[in-house]
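A protein chain is absent from this complex, but the other protein chains hold their places.
A, B and C are the chain letters, set down in written order, and residue numbers restart from 1 in every chain.
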Amino acid sequence: MSTELGDLAARLRAFAEARDWGQFHTPKNLAMALAGEVGELVAEFQWLRPDEDLDPEARARVVAELGDVTGYLVRLADVLGVDLLAAAHAKLDQSEARYDVSTYRGSARKAPPLPPG
Amino acid sequence: MSTELGDLAARLRAFAEARDWGQFHTPKNLAMALAGEVGELVAEFQWLRPDEDLDPEARARVVAELGDVTGYLVRLADVLGVDLLAAAHAKLDQSEARYDVSTYRGSARKAPPLPPG
Amino acid sequence: MSTELGDLAARLRAFAEARDWGQFHTPKNLAMALAGEVGELVAEFQWLRPDEDLDPEARARVVAELGDVTGYLVRLADVLGVDLLAAAHAKLDQSEARYDVSTYRGSARKAPPLPPG
Partner (left out) sequence: MSTELGDLAARLRAFAEARDWGQFHTPKNLAMALAGEVGELVAEFQWLRPDEDLDPEARARVVAELGDVTGYLVRLADVLGVDLLAAAHAKLDQSEARYDVSTYRGSARKAPPLPPG
């Protein structure tokens, strides 16, 4: 894990251990917690029109929810022993090979089921 | 954004720009993509008993899905201009203040609605 | 539960019992399965522009996913002993009281956090 993500993981681990919450932090439970936070995040955008931005209150909630999502994701990866950055770069390697620029330029529809980020 | 997360964000941005996919990468759409990937992640754990670990094939899928989740999360934060590490540490500051060790030690149920990571 | 939903619940129950899958069908696990299927459903819409409809292949997948979502939702409610129609009508009673027509007409933004269906 990277230094910065590793520092966050270490802080989350200490937080859980001080409260004896490691017993709750199984991969299954943490995946559920992550899903719950992502549900809250999605809800902030659900009625937004394409030409609309988040208002300041909604944006503040989104930042807080991104913090929650990041926290649970990093904690889950730490419990599983997975390097998130390595996993993300490996997927991006695959995506660069799969979605060649000339074929997919400007089209999301040619790339079933989804164009990766 | 951190160096390591900043590097990943820059690579994702270049990937999207080369394919002219920035038009699809609105915050709303990226939040949906994140939710879709988290749904796949949750599905890997859904029938697991508490005493069970992921088998090697499931673990490999989980690593790949964690890579997808990380990619969409970092891309979403980049589009919104949000520092994920700062947001996560800010939430953890709040959690440390809210869930004092003596009250919450060993109990998830006293902490409505959820004990943070 | 209604006759039609009750018939579906009974068929799902018999399906699970014949395979001895009741042991997996805890409320927790079924909620996760529901979340996984909803993630797949959301993914079908994520890159869609406001002026776009689903193409025929995507529509067929959406119908199948709506079938999965309905199945897990009805199974979860059956295991919990919850009447979905009564629960939905009760929430709609509340929404009709909360979102009076003259105040909320034409505006989703006035109704934090979300205007109900």
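Keep in mind that, in the parts below, a contact is a pair of C-beta atoms (placed from the backbone, for glycine too) under 8 Å apart; a residue touches a chain by one contact, two chains touch by 3 or more.
All values derive from a computational prediction rather than experimental measurement.
Peer 1: Where does the absent chain touch, in terms of which shown chains it meets?
Peer 2: Even though it is not drawn, that chain still touches A, B, C.
Peer 1: Which parts of chain C are in contact with the chain that was left out?
Peer 2: That gives, for chain C, the contact residues 2-5, 8, 11-12, 15-16, 18-21, 23-28, 30-36, 38-39, 41-42, 44-45, 48, 50, 54, 59, 62-64, 66-77, 80, 82, 84-85, 87-92, 95-96, 99, 101, 104-106, 108, 114-117.
Peer 1: If you put the missing chain back, which residues of chain B would it touch?
Peer 2: Touch set of chain B with respect to the missing chain: 28, 31-32, 35, 42-44, 46-47, 49-50, 55, 108-109, 113-115.
Peer 1: Touching the absent chain: which residues on chain A qualify?
Peer 2: Given the touch definition above, chain A has residues 24, 29, 32-33, 35-40, 42-43, 45-47 touching the missing chain.
One rule holds for everything that comes next: only the chains that are shown with their structure count from here on.
Peer 1: Same or different for chain B and chain C, where same means more than half of the interface numbers show up on both copies?
Peer 2: Chain B and chain C contact each other through largely matching residue numbers.
Peer 1: Report the inter-centroid distance (CA atoms only) between chain B and chain C in whole Å.
Peer 2: 24
Peer 1: Give me the residue numbers in chain A that touch at least two other chains, ranges are fine.
Peer 2: 28, 31-32, 35, 39, 42, 44, 50, 108, 114-115
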